[in-house]
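Here is the structure we will look at.
Not every chain of the complex is shown here; the ones you see sit where they belong.
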Amino acid sequence: MRGSDQQAYDRGTSLFSPDGRIYQVEYAREAVSRGAPSVGVRTENAVVLAAQAQASSKLMESESIEKIHKLDDHVGAASAGHVADARQLIDFARRMAQGNHLRYGEAVGVETLTKYVTDHIQENTQRGGTRPYGAALLIGGIEGGIESEDGEDGRPRLFSADPSGTPHEWKATIIGGGREEIQEVLEEGWHDELSLEEGLNLVLSSLREHDEEIEAHALSVSAITAEDGYEHYEPEEIASLLEALEDEAAGEEEE
Amino acid sequence: MRGSDQQAYDRGTSLFSPDGRIYQVEYAREAVSRGAPSVGVRTENAVVLAAQAQASSKLMESESIEKIHKLDDHVGAASAGHVADARQLIDFARRMAQGNHLRYGEAVGVETLTKYVTDHIQENTQRGGTRPYGAALLIGGIEGGIESEDGEDGRPRLFSADPSGTPHEWKATIIGGGREEIQEVLEEGWHDELSLEEGLNLVLSSLREHDEEIEAHALSVSAITAEDGYEHYEPEEIASLLEALEDEAAGEEEE
Amino acid sequence: MRGSDQQAYDRGTSLFSPDGRIYQVEYAREAVSRGAPSVGVRTENAVVLAAQAQASSKLMESESIEKIHKLDDHVGAASAGHVADARQLIDFARRMAQGNHLRYGEAVGVETLTKYVTDHIQENTQRGGTRPYGAALLIGGIEGGIESEDGEDGRPRLFSADPSGTPHEWKATIIGGGREEIQEVLEEGWHDELSLEEGLNLVLSSLREHDEEIEAHALSVSAITAEDGYEHYEPEEIASLLEALEDEAAGEEEE
């Protein structure tokens, strides 16, 4: 479909193009893939989330460009794309998680929470008078909450939510820019008995594949485990992890 | 009707073209036929649903691209087309099925449930300010629920719902891509005394006609029977069914 | 009015063209006349409704393309045009018929019911934000219900409702494709002392005029009588009626 024809169908969320596409959703996806990457890896007992975000000035507090957020004690999210849109989705997810405590007296399921969010996203792709969200999320956590251990519960899970409102579950994945190369690193490195430390290393090395110069202060990393719930890593912890990675890489090259 | 003329009438769901067509609905149908196929077959005592869905990465959990869903103990659905749109319809159908239990204290009829869904779809093709759903459903189950056995009840039924909101009942059919060839296989193979196993084989061989390389992990299959209600097949079960099919095909070729 | 000028006025239901036409309504009529025909004939004591509908596959259950519906014990309807739109009108009519029982404790009048439907259709031709219904109905039944016998009551009546929302009462008529030839057969064959059997024959021979190859399984036929109310004919009954017609025609040719 050529330019002038395409323009005929991309002016509203309530229009299909003749080939069955919804252009406004595809443009929102473009907004996501032009942003910095966020990566999630599920390990045997945890979910690791990491996001890259470069402050535009050294006077900017790096926490304020934070793209990883705690949603509840047992679940967190990483975002990519338009920051203000992502914040709305994060707020929406938090309200849903709180509402679950109030209504049912228990921690919301990771899958359930993801679907609340994707339903909300989808509605903005079908009704007129609004635009789709220009953001994607990774939602990771412990199914059933951190205090539960029966059946399905206690198991780490990782989901993505894209601007069309489609949820997917992953062993490991990336949203935002550099998708192809980062996903490749994840596919090569992932196995189902990853320890938490291995998961952290996999996340960081995948991001380094995309940006070799990556520095600790431009990274934020969290892990969610059944034992300790949502925990955020300090910049120093990230720095030493990066250093170890570099040593290892140097060692490998030497060999 | 040529290009520039057609464009005059395809910008909204609340417009007819001079030849009485609603283009937005036809474009939504196009969205469905560009997706992977989902097939349904009614056997003497069951309905079999199967869908093809290829994960974009080996790290994606294949259940999360699941296109077959349990709606109630006695009824399931397979979808084709825009995933996020299909999920909204699945959710709508589940709420309707639950509501029936609450209001009438009994399992919703398969036909009744299909018509709730198609009414909802049709409304989105007539009012402005929204677009049609870019998804189609197969809804299959046991009329009257799995515990009932009088009259009409206990009988397996299979319906389709398309983006215009038209319901049809089928002995066997396909939604999504590859319609022509798959429907042909179904027409050749279907008879009204199919056993469940024969139904499973018919579904799988029709999908293999469309994609010879089809693999078990890219398939999901469910059956709904009056005895056991909705049951989902494990990947290994699907794999052995596929294998048996191939052996048979090889055997036939040999002959 | 030439093409490009016409286009200026056919984009919304809330616009007249300079010559006082409402194009969206005319396009909806076009949608009706491109569909298969439905025929209604009023006999001395009954109304006969018949519709043609060809299943797109032998695996489609022909009842599910049914275009004749019971609205109440004493009244039925046949539709033509967009199937999903017609179903909405049928549902609307059923709710109105039920509401009449609840509110007034008696069966709704055939004329009254028709006017509820046409008022509803007209509203969709005047307000913005919606499109007209792309369907027409024949509504036939026993005025006053099947248990009543005083005055006007007990008398068979047949109405049509078109996409503009105009009701008309008929002795016999056709909606959908093939209007001219079918109406001609009806005009030739109708007289006011038709027996039910003669009515059935008139309906079927008018449809055969339009499509000589017509077969029983592609036809559905109902009759509404003061004695028995709404009754649907089995495919075998239709087949033997068609056969008798053919014999007769053959006989006439021989003569």
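Think of it as A, B and C in the order they're written, each chain with its own count starting at 1.
As a working rule, a contact is a pair of C-beta atoms (placed from the backbone, for glycine too) under 8 Å apart; a residue touches a chain by one contact, two chains touch by 3 or more.
None of these values were measured; they are calculated from a predicted model.
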| item | value |
| --- | --- |
| Subunit number of the complete homomer, 3 shown here | 7 |
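Definition applied: only the chains that are shown with their structure count from here on.
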| item | value |
| --- | --- |
| Middle chain, criterion being Cα centroid separation | B |
| Farthest chain relative to subunit C (centres taken as mean CA coordinates) | A |
| Turning angle required so that subunit A lies on subunit B, C-alpha fit (0 to 180°, nearest 5) | 50 |
| Rounded Å distance between subunit A and subunit C, as computed from the means of their C-alpha atoms | 56 |
| Distance between chain centroids, defined by C-alpha means - subunit B, subunit C (Å) | 31 |
| Interface hub residues of subunit A, defined as touching at least two other chains | none |
| Partner subunit B, residues of subunit C touching it in the complex | 3, 6-7, 10-13, 23-24, 27-34, 57-61, 63-65, 81-85, 87-88, 91, 124, 128-134 |
| Subunit B partner contacts - residues on subunit A that touch it in the complex | 5, 8-9, 13-22, 115, 118-119, 121-122, 125-129, 159, 164-173, 183, 186-187, 190 |
